[in-house]
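Removed from the display is one protein chain of the complex; every other protein chain stays in position.
Labels A, B and C are assigned to the chains in the order they are written; within every chain, residues are numbered from 1.
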Amino acid sequence: MNPEAFLFWFLSIVTVSAGLAVVLLTNPIYAALSLAMTMVGVAAVFVTLNAYFLAGVQLIVYAGAVMVLFVMVLMLFDLKAEIQAFSRGNLSGFLKIGSVAMLGGLIIGAIVMSSNSLLGNNLPDLVVEADGSKQLGKLLFSKYLFGFEALGVLLMVVAVGAVALARSKGGTHAKH
Amino acid sequence: MSHQLLISTLILSPLIGFLINGLRYKRHSANVAGGVATAAAAISFLSAILIFMELLAMPKEGRQIAVNFFEWMTVASLKINMGFLVDPLNVIMILIITGVGSLIHLFSVSYMHHDEGAAKYFAYLNLFLFNMLVLVLGDNLLVMFVGWEGVGLCSYLLIGFWFKDSDKAAAGMKAFVTNRVGDAAFLLGMFLLFVSFGTLNFQEINNMVPADPTFSWLSPLTLGTLFLFIGATGKSAQIPLYVWLPDAMAGPTPVSALIHAATMVTAGVYMIIRLNPLFLHTPNTMLVIAIIGGLTAVMAASIGLTQWDIKKVLAYSTVSQLGYMFLAVGVGAFTAGLFHLMTHAFFKALMFLGSGSVIHAMHEEQDIRKMGGLKKHMPITHFTFLIGWLAIIGMPPFSGFFSKDEILWLSFHSPLGHPALWALGAVGAVMTAFYMTRLMALTFWGKSRVPQDVHPHESPALMTIPLIVLAILSAFAGWLGVPHVIGAALGHLPNILAEFLSLNIKPIPNLAEANVTTEIILMSVSVGFALISAALAYHMYVRNPELPGKFTEKVKGLHNFVYNKYFVDEAYEGSIIQPLVQTSKSIWFYVDVNFIDKATYWISDIIKGGGSLVRSLQNGNLQTYAMYVAIGLVMTLTFILVR
Amino acid sequence: MLNTDIFTQIGLNHYLFLSAILFVIGMAGVLLRRNAIVLLMSIELMLNAVNISFVAFSKYSGKMEGQIMVFFVMTIAAAEAAVGLALAVTIFKRFREVNIRFFEHLKG
Partner (left out) sequence: MLLSSLVFLPILFALIMVVWPNKTTLRPLALGLSLIQFALSLTIFWKFDPSSSALQLVEKYPWIERFGVNYYLGIDGISLWLVILTTFLLPIIIVGSWQAIEDRVKGFHAALFVLQTAMLGTFLAIDAIFFYIFWELSLVPMYFMIGIWGGSRRIYATIKFFIYTMVGSVLMLVAIIYMMFLTQEAFGTMSASLIDFYRLDIPFIAGQFFSLQTLLFFAFALAFAIKVPVWPFHTWLPDAHVEAPTPGSVILAGVMLKMGTYGLMRWTIPLFPEAAEYWAWLFLLVAVVGIVYGAVVAMVQPDIKKLVAYSSVSHMGYIVLGLFAFNETGMTGGLYQMLNHGISTGALFLLVGMIYERTHSREISKYGGLAGVLPFFTIAFFIVTLSSIAVPLTNGFVGEFLILLGTFQANPGFAYVAVSGVVLGAVYMLWMFKRVFFGPKGELVKDESHPLHDLSPREFAVLIPMGVMIFWMGLFPNHFFHWSNASIKHLVESRSNYILTVKDTNTKTQSAALVEGE
């Protein structure tokens, strides 16, 4: 087993089990912490894929900002472990789990079936240069400039909207 | 005067009378209304006489007046003219109709004097005359049908004239509906004839009839004539559709005289005579007609033996006499049929009017058990009634004798006849003699059984004059159609009627030379038996009034059966009317409401059920929706992969 | 002999498998959890799973567009989390409840 393989297996086990924990743990705080763990794992996976810039962003945005937001909200709500964390209903529960499992199986099946046609067999080992961040930056500010700007506007709107929502009493259900 | 104008006057003057009386129907003066109506009828009668003279003035072969007012219906090959044709056959009819009609109008003026609906009554009566004239004069089957239904309608209105009595209204309805059954068959007969000949014009049909008779039951012409005959049984009250006529006596008595004795009910006979070449072409139908006629004659007469209502007796008598007419036309003796139609119109109108006079005198009492001995109170009525009685029982030399004898003889002698038919006719004649004598005896003769508070009196002149005129006609009209054998015996008296009608009526085919001896024997037998039976009736009801009671006591079952008119009404009620109403109700309830309508509910229920099923999917739960997305993804992916 | 290549030769498919598994786990969370906030977290999980795919494709096809897309996805995810949480806050403020079963006003 070479280091690469080891790293991959290790990271995937960590990420998947943290992901499972997000879904399975009944206490929202633990779930949030597990999510943070998953984020970190994903960031590490990005590193193995040579996407250093993205790995950094992932850590800063997700594991940093978003997770803090989640945890803050949770703390604001002061939630305990839930007695009924999972939705009820035998039939619908079965259907949900079944459909999710089917979906997973199908996606994996699809990947296996199409692996030959995806990128051809002789995959280049490492194509992306180490200084991928530079390429990314160039691309982002030239070809995808409009998308970038649009995202900026979106974030602006979201910021305003979130504030407005949080400030309003009773939100959309307010009775005037 | 032009023919068009003459015929218009003839037909339209009763219509105008109807309109005048109809528009002022709220005025209750019977005299004015009756005056107008009678004048209208009289004008009509005058024009009928003028037309008759006009015809006589014509050369014998060309005796006909055709008038076409306008084209009524023209569709494809169907071309119906509002056309009228006068020829020797129907000129006799219009004379009877307008003549007897005028007399009855006159009679009614007095009879309906106290009725508040007099104007309405006279309006209806005039309308009836109009329709009857249209029926008789129409030059094609459809115009005849106009009158045919029209007279039925007037009959309906007049039978139900006193509509406040539910039974009388019901009798009117019964008459109309029974007639409608006949009319439906008449329509079918018309269709068959139209399909066969391509025309409904009488002359064209009669000219187109194939020379050789058809013996198939299913040939269109046999079926057509049979259907026409069923139509005739409705209008002319023959088995099986005769049931309405006795009930029709609910109407005012002059109406019974005019419509239900003299004119309307003979329309069926007239129609068959009108189409005589066609009927001769279908001997099967002729046989049916003769049998039905003979049976009706006997059956109605037998019911007449037992009835207590003066008008009911006369009604059954009418049915029976109509049976004779059908017997006559059934054996091909069309002239005799028309002859009897004419004499019957006179003496039966006379007797009905006489009974009207009696009823008037008795203050609306119709039960002959409460009469008797009226002879001395009402001499004129009695005398005229007596003549009617002599005529109907076939006493020579009164009119009924000639016509009835002619029928009986031809039913025996004609190649289409049969001794059995003669026997039916003879039995009917014997019964007629009995019940008519019984009627005379119970009404006019013997001891008075009149209740104390009723004081019968002779009717006013307005009522007796028509009686007298009709009595004269009843007495002497027979000489118009003297049978060959008697004519020969009395020195070559011609049969005026037969000669006059020869243009219209085909002679009976293959008629053998008459055997004088046989004819005289048969004549004597029927007259003799009739006399014996009349004498018997006189004996039973005048000499020994307790005898009939004893006799009926002995044959109680049979008497009941006959007295209740063989339970035909009940049988129709039970087998047709009630089942029809019950079936209709169950069809409405079970089929219409609970099946056809419910079936649409089932469809809407399915849709509604489907809707609520789908609605339950949309339960508002975000996660369920997400699950649908997942399931959708699964399905899409499966589809892509499997394909 | 067990072919161990599948364990040692890490390729595109491995990353895709990892992405698929994470995605499915996130989806299961969305479907099964009742806490609105955990729901949002599960959505983040799904987005991250997709991101892995993008980056993996980007690496193995040698194109930067995959990474650009990841960049966008992250931004959107952040925005979504912000709005979602803001909503959660307002709802909680009114109903004192974040149980998703409680909000079934879309019921037909």
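One rule holds in what follows: contacts are C-beta pairs under 8 Å (C-beta built on N, C-alpha and C of every residue); 3 or more make two chains touch, one makes a residue touch a chain.
Note that the structure is predicted; figures quoted are calculated from it, not measured.
Of the chains displayed, those contacted by the omitted chain across the entire assembly are B.
Of the candidate positions B:50, B:95, B:169 or B:395, contact with the unshown chain belongs to B:169. Only one of B:308, B:567, B:588 or B:628 touches the chain withheld from this view, namely B:588.
Between the chain not shown and the residues B:32, B:188, B:287 or B:536, the one that touches is B:188.
Contact between chain B and the unshown chain involves residues 25-26, 70-76, 78, 142, 145-146, 149-150, 153, 156, 160, 163-166, 169-170, 172-173, 176-177, 180-181, 183-185, 187-188, 190-192, 194-195, 580-581, 583-585, 587-588, 592, 596-597, 600, 604.
Operating definition for what follows: only the chains that are shown with their structure count from here on.
The geometric centre of chain A is 4 Å away from that of chain C, both derived from CA atoms.
Centroids of chain B and chain C (each the mean of its C-alpha atoms) stand 99 Å apart. The mean-CA centres of chain A and chain B are about 103 angstrom from one another, to the nearest whole unit.
Multi-chain contact residues, meaning those touching two or more other chains, occur in chain C at positions 27, 31-32, 100-101. Contact of a single residue of chain A with at least two other chains is seen at positions 87, 96, 99-100, 103, 107. The residues of chain B lying in touch with chain C in their complex are 615, 618-623, 625-627, 630.
Interface residues of chain C, counted against chain B in their complex, comprise 27, 30-32, 39, 100-101, 103-108. If you check the complex, the residues on chain A that touch chain B are 87, 92, 95-96, 99-100, 102-103, 106-107, 109-110, 113.
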